[in-house]
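Note that this complex is displayed minus one protein chain, with the remaining chains in position.
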Amino acid sequence: MKRPSFVVYGVLAAFVLGSAFPFYWSYLVASRDNSVLTGDFTLIPGGNFFANAARVFDTIPFWKALGNSFIVSGTVTLSVVLLSALAGFAFAKLRFRGRGVLFLFVVATLAVPTQLGIIPLYMAMAEFGWAGELEAVIVPNLVTAFGVFWMRQYLVDAVPDELVEAARMDGCSLWRVFWHVALPAARPAAAMLGVFTFMQSWNDFLWPLVVLNADNPTLQVALEKLQSGYYVDYSLVLAGTTLATVPVLVVFLVLGRQIVAGVMQGAVKG
Amino acid sequence: MRHRSWVSVLAVLVAATACSSGEATQNGKTELTIATFNEFGYEDLLKEYEAAHPDVKLTQRKTGQGAPHHQNLFTKLGAGSGLADIEAVEEGYLSQVMDKASQFNDLKEIGPNVDNRWLKWKTDAATTKDGKLIGYGTDIGPLAMCYRKDLFEKAGLPSDPEAVKSLFATWDSYFAAGDQFIAKSGGVAWFDSASQVFNAMHNQHELGYFDKSDKLVVESNPAIKADWTAVTNAVAKGQSAKLVAWSNEWNSGFKAGAFATKTCPSWMLGVIEAQAGPENKGKWAVTEAFPNGGGNWGGSYLTVPKQGKNAKKAAELAAWLTAPEQQIKAFKAKGTFPSQVQALKDSALLEQTNAYFGDIKAGALFAAQAQKVAQAQYKGPKDGQIQENVFSPALQSVEQGKSADEGWKTAVAEAQKVAK
Partner (left out) sequence: MTAVLTRSDRERVVQTRSRPPRHRLSAVDAKVSPYLFVAPFFVLFGAVGLFPLLYTAYVSLFDWELGADETPFVGLDNYRELFGDGQFWNALFNTFSIFLLSSVPQVITAVVLAALLAANLRGRTAWRMGVLLPYVASLVALTIIFGNLFGPQFGLVNSVLTTVGIPPVDWQANTFGSHVAIASMVNWRWTGYNALIVLAAMLAIPREVHEAAVVDGAGPLRRFFSITLPMLKPTLIFVIVTSTIGGLQIFTEPKLYDPSAGSGGGAEHQYQTVVLYLYQSAFQQLNLGYAAAIAWLLFLVVIAVAGLNFWLTRRAVR
């Protein structure tokens, strides 16, 4: 296949530049002061970043919050991907009584706006004794209807029915069919669902704010404290968000190859 | 029978979990939590209190901004559990809290005797119709006027803090000076935003959106319509810079010099300094005057919700934190302006100066302004919302080009909807 022309590279470069700009811009403000935002527009970073970063570390329990966020988002992502693939596989490939009704139920729950849920959910968590604990942020998110729907849709096409039939004739347990056939085939969808779930959980603010205590926050809850005071010091806030984005970027860069490869791998029809 | 055994198993489970969570004592210590937002300046005070009371362990739950703090408060009020022993409530949310006074302890009943500690209007605002005290006052935001000296001079207005007082004597003189100013200002507006002026005017009246029987009187209270007309007229003449308070644009407006006056509570000095930046140092001034007397914007209370198990001890702590001596320490730590009569006479406050505003004795200035507040306006149950979600947006829509009449009709209709 021949190499594409420079026009293609040009368009893509423009797109990636647009994608990367907010990261640079956050660093820019964090390395200067508020004035960048109120008229003194510039693209050259200043020398305040480390001073602002130091203030972030003084103001909030950054490392603890970072650890909590990784625990929460990591657990949630792993669980959502695995359990969604499992249920998605069953809905896509297995025949059982009530399948249609149950799946309809899953899809229906997708359509429920979640914003109202925080009041009853808080009541439930308080009842379980989890108010203030990380469990309260993790457990309600261990499964998502979206995940099940997503994996089901993907697996319908990705795993041929004959294959499941054949494996069953062979006496393979369905669990093994799932583990050795469906799960590997689901890798591309799983990768996308993983990225989606991780970021969703990472950015979640309202619920963790309500249910967690100040001394045991996730990163977003901790970062909110940088906005105290009668005016918002954006250089401090953006220093905080930059510091919080770096670990995600690193994970993204390290795993990105795998993620992108995962997305593409299944796509090459043999 | 099977059914009943299930129920009992459940009951045991629930009881077990409830036991494991609800305990507020640890090694014989009483644990108290206090939930605040923004900066109350309590960090050192809480340590001091713990040192003096070895049987008490304190935890502070801090939220950065007021909005999420109060959302959290109302969520847990609705859920029936999870509130801190002491919850801070900002003045803007007070009417909603007063409406749910039954969920909060009467501090007169459970707290120590602290009569006459605060300015009368501060206490009145947190006292229910049947005389219950729901919150102890912490800080206030007495209003003065901030203005751009250089822009006043350019437009041919007096610019000396004494000389400008006559411009800010009444709202009429304020808007008249605005006309004079914009005639020569070359596009610079007189004030930042219509709602910032309107709210200050509105809160000076004895009665606001509701009468004392909690009936909505937006249409029948002539003062409201009069204020509306005065402000929208000024907007029509070009006096407003049309900037939404707290937006990015508003921040930029300080630096760009988009407007010449600002209704200025004590804490606004810091905002102006931060947003206008060092390059505008010396241009901003503040004067000991406010149209039609005095006013207040901001400040908070400490409440003790009934959910808490140690109400008495919580009230004791809240009373201690809001005592004049402690409030002065909080003022020194974070600049929260005291609401306590004795604290307002404290030399630390009276001697405080502000370099950005030409070394003016800001503490004394605002202490004097605090005394000019005539009374606490009676606030109906949905007062805060009508101000925030009905009148402010309606004024904004007039600034965006809607006619004043149309805007008024919308505001009345929406207020009726909210109050229902």
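Should a chain be cited, it is by its letter among A and B, assigned in written order, with residues numbered from 1 in that chain.
As a working rule, contacts are C-beta pairs under 8 Å (C-beta built on N, C-alpha and C of every residue); 3 or more make two chains touch, one makes a residue touch a chain.
Note that this is a predicted model, so its numbers are computed, not measured.
Looking at A:Leu134, A:Ala158 or A:Leu209, the residue that reaches the missing chain in the full complex is A:Ala158. Seen from chain B, the chain kept out of the figure touches residues 65, 67, 71, 74-75, 77-78, 96, 99-100, 102-103, 242-250, 252-253, 256, 258, 382, 385, 388-389, 392-394, 396-397, 400-402, 410, 417-418.
Interface residues of chain A facing the missing partner chain: 1-4, 8-9, 11-12, 15-16, 18-20, 22-23, 25-26, 29, 37, 39, 41, 83-84, 86-87, 89-91, 94-96, 99, 102, 106-113, 115-117, 119-121, 123-124, 139-140, 142-143, 145-146, 148-150, 153, 157-158, 160, 163, 166-171, 173-175, 178, 181, 184-185, 187-188, 192, 195-196, 199, 203, 205, 223, 234, 237-238, 241-242, 244-245, 248-249, 252-253, 256-257, 259-261, 263-270.
Quick note on the criterion: only the chains that are shown with their structure count from here on.
Taken together, the chain A residues at the contact with chain B in this complex read 34-35, 37-39, 118-120, 122-123, 126-129, 131, 206, 209-210, 213-215, 224-231, 233. Taken in their complex, chain B has these residues touching chain A: 14, 17-18, 20-21, 37-39, 59-65, 68, 71-72, 75-76, 78-82, 248, 251-252, 254-256, 267-268, 270-271, 274-275, 277.
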